[in-house]
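Remarks on the structure that follows.
One protein chain is absent from this view; the other protein chains keep their places.
Going by the order they are written in, the chains are A and B; count residues from 1 in each one.
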Amino acid sequence: MLEEKKRSFWHYVFVAFCWIYAAFSLYPLIWMLFYSFKNNQEIFVTNPFGFPWPLHFENYVTAWTKYDVPLYFMNSLIVSIGTVAITIVSALLFSYATSRMVWKLKTFTRLFVGLGMFIPVQAIMIPVVKIVQQFNMMGTRWSLIFPYVAINLAFACMVYYGFFKGIPIELEEAACMDGANIFQTFFLIIEPLVRPATVTLVIYIFLNAWNEFILANVVVGSIAELKTLPLGVLFFQGEFTTDWGGMGATMVIASFPAIIVYTLFSEQVENAMTIGGAVKG
Amino acid sequence: MKKKLISTMMSLTMAAGLLAGCGNSAATTTETADSTASTEASEETAEATAEESTEEAAEETTEETTEAAESGDKVTLSIYTQYADDDTKVPYDYAVEQLAEAYPNVELNLIVQAQDDGQTLKTLAATGQLPDIYQASTDLINTFRESNQIMVLNDVAQSTGFLDKLYDANKDLAYAEDGNIYAFPFSGQEYVLWYYNKQLFEENGLEVPKTYDDLKNCIDTFTAAGITPLALFGQEGWNTAAAYDVIATRYAEGGIKALDDQSATITDQGYVDAAKTMEELVAAGLYQKDATTTNYDQASEMFLSGNAAMFINGQWYIEDATKGLGDNVDWMFYPAADEASYEAGKSAFSGGGSASGFAVNPDSQNPELAAEVAEFITEKYCEAKVMYRHNPLVAIDTGKEPDSEYPAMMKKLSDTLPSITSTTKFTWGLTNSTFNDGIQSETQGLVSGQFSADEFIEDMTDIMADMND
Partner (left out) sequence: MKKYMGNKLAILLFIAPALAIFILFDFIPIVQVFGYSFTDWNGLTMPTFTGLKNYIKLFGDKVFVTSNRNQLIFAIIITVYQMLFATVFAITISDKKMKGRKFLRVAYFIPVILSVTVVCQLWGSIFNGNGLLNKLFEAAGSDYSQNWLGDRYKAIYVISFVNAWQWMGYQFALIVAGIKSIPSDYYEAAKIDGCSNVRAHRKITIPLLAETYKFCLIISVTGGIKAFTEMNILTGGGPNKSTYTLTYMMYNAAFKKSDYGYGLAAATVMVLECMMVMLLINFIFRDKDQGKEEEKSRRKRNA
């Protein structure tokens, strides 16, 4: 057909570019893996980019023995899942109300919450920790979950807002005619439509919570039972010297589960999106 | 209304259903309020340290803590300190081991110090979660003094015999400006050493430079041979400040310390000359091109692998340098403008001690016990540093011997010590934080080669005008 003819030279150049860029995006994974098997001398002088040889497996041994990896891992998991669940539910509801429902002050409310996107964590850290204390959340996982929700909330609301705006009003009208109440309409008809956005947000928020360091260090840094994975790097950073290989191993331990989950999950993503499309069609 | 909002919020979040178990409050740090050191523990301390003065301490402790003595409950003290490399891990592990014998009912909950400019500790302080014992720098001591979050340790220092063991030369490290003791220092006087690779100098037919002209000659030879003359870790401001200080002290003995206590100003001729000299040396290529983004490990590896001929670091690096380069490494007296000032400058070193060490949170559940333990740990740190790190430059007289001979460079330094008449400070010993921040970043500018000496003097003048604000 018409398109077949257009597969010209430039088309192939473009495809090649897409693949080279993809290679560039994947390279850090390999680099990080190599890095985690090297010692400082190899990382900085003798072999910064090549295959690590000999393999310094001891980096993993140190990482594994220096702190309780399974415990930190579980803590990270619980906190991240908690953060994602609360953020998604509250952002979804909030954005629906501010984008599609009819009431005064909705633009103001939306922009007001949008403010949250611009606050550097370091600036509000002290007040936030004080509030966490006032609610007696210290020593529980809520002490991390609520501040994390607050950090991600504004962003999630803005993403959802964009997606809700794109849905035609006829859907609600039809639902209304059919006698569904607003809650039914929302949960059964509208929510499935924004699943593609939900999926990207779940991943994004999960990773934010998973990788967060500053607040975690202040809030649970002294409570062994609640420490999260990013705090593991502390065991490698001295005042002057850092065990970069050991840190690499820690980073691999911390991020590869996330990568594996994402790669597996991305198949689900595809499915979720098709379901969303089917409803609409 | 608000209440309703919150309850709605809570019920919704519960409904999310995914969070089973989140609400379970994990046991917070074991804070058994009723117990402190038992009598036996104190007696064992006396045995363990085998110092006359400790006996008094033991008696005193007994009096103070008799009521708690019966309950054999474990006391957990939280401690915020460094624990990453051998220099920090070896002393800590040794101290914990010794503590288990001396205070069997005390357990330490280690909170590893983050390299974050005190951000974590300051936030913990601001929110009332300060650990029982924490490692405090001069800057933190000054800040926490104002907010009464650091305990006065005068009595404990007396009763535990710490003051008796403290070397005379280090007395000033224990006392803050107001004459009180707020932290038990474990490091003694420390010095900035200008390390060099003897082998590289010999191979290239070079003598140890005495003057800046000699140094420029070395720079040219090394550069031509593809060797970095001096590896600086300029991502850390203290190293660039030290690089400036080793030059500044050749012109004005007080170096950055005199600027910090405002007995000198940056526009004094010596400091201007030093800036100009540094500018010239940078232009000649003394430091590697990307010095300002080089971290410690990178620079150190360059030096240890023979890719760089010189290195500027504290005397604590002697151990690592000797391990890496054996007999091929030595330190030199800092070069100066001419031979006369080189000789004269041999007695003036950059670096010095800093009022810092283990401090105690006065709001701790067991402040007295925490203070004693802090003192105990400090002593053990010093012992471990002498015995296992071969560093005799600790705060107190430990009476311990190293487990092997001191490295040659340490002997040379010990021999030089008596003739040293003047020292300055490391940046962490500076008292004015505005100046401290300024000198670190401005010297980094000089090292980058993109900020001129005039710009440096001009900016520093502004910063120093701001110091008392």
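Here is the rule we use: contacts are C-beta pairs under 8 Å (C-beta built on N, C-alpha and C of every residue); 3 or more make two chains touch, one makes a residue touch a chain.
Just so you know, these numbers come straight off a predicted model, no measurement behind them.
S.K.: Check the options B:Gln262, B:Ser414 or B:Gln450 and report the residue that touches the missing chain.
M.R.: B:Gln450
S.K.: Using the document's definition of touch, tell me which of A:Val61, A:Ile119 or A:Leu188 contacts the absent chain.
M.R.: Result: among the candidates, A:Ile119 touches the missing chain.
S.K.: One chain is left out of this view; which of B:Thr81, B:Gln288, B:Thr398 or B:Thr431 touches it in the full complex?
M.R.: Hidden-chain contact among the options goes to B:Gln288.
S.K.: Taking the full complex into account, find the residue in A:Ala63, A:Met138 or A:Ala197 that is in contact with the omitted chain.
M.R.: In the full complex, the listed residue that touches the missing chain is A:Ala197.
S.K.: For chain A, which positions touch the chain that isn't shown here?
M.R.: 3, 6, 14-15, 18-19, 21-23, 25-29, 31-32, 35, 43, 48-49, 86, 89-91, 93-94, 96-98, 100-103, 109, 111-120, 122-124, 126-128, 131, 146-147, 149-150, 153-155, 157-159, 161-163, 165-166, 169, 172-173, 176, 182-183, 193-194, 196-197, 199-200, 203-204, 207, 211, 230, 233, 244, 251, 254-255, 258-259, 262-263, 266, 270, 273, 276-277, 280-281
S.K.: Residue-wise, where is chain B in contact with the chain that is not depicted?
M.R.: Here the touching residues of chain B are 2, 4-6, 8-9, 12-13, 116-119, 122-123, 125-126, 139, 143-144, 146-147, 149, 234-237, 288-294, 298, 433-434, 436-437, 441-442, 444-445, 447-448, 450-451, 459.
Keep in mind that, in the parts below, only the chains that are shown with their structure count from here on.
S.K.: Let me have the rounded angstrom distance from the C-alpha centre of chain A over to the C-alpha centre of chain B, please.
M.R.: Measuring from centre to centre gives 37 Å for this pair.
S.K.: If we count contacts the way the header does, which residues on chain A are in touch with chain B in the complex?
M.R.: Residue positions touching the partner: 40-41, 43-46, 78, 81-82, 85-86, 89-90, 122, 125-126, 129-130, 133, 138-142, 145, 214, 217-218, 221-226, 234-244.
S.K.: Enumerate the contact residues on chain B facing chain A in the complex.
M.R.: 9, 12-13, 16-19, 21-29, 78, 80, 82-85, 87-88, 109, 111-116, 119-120, 123-124, 126-129, 131, 295-298, 300-302, 304-305, 307
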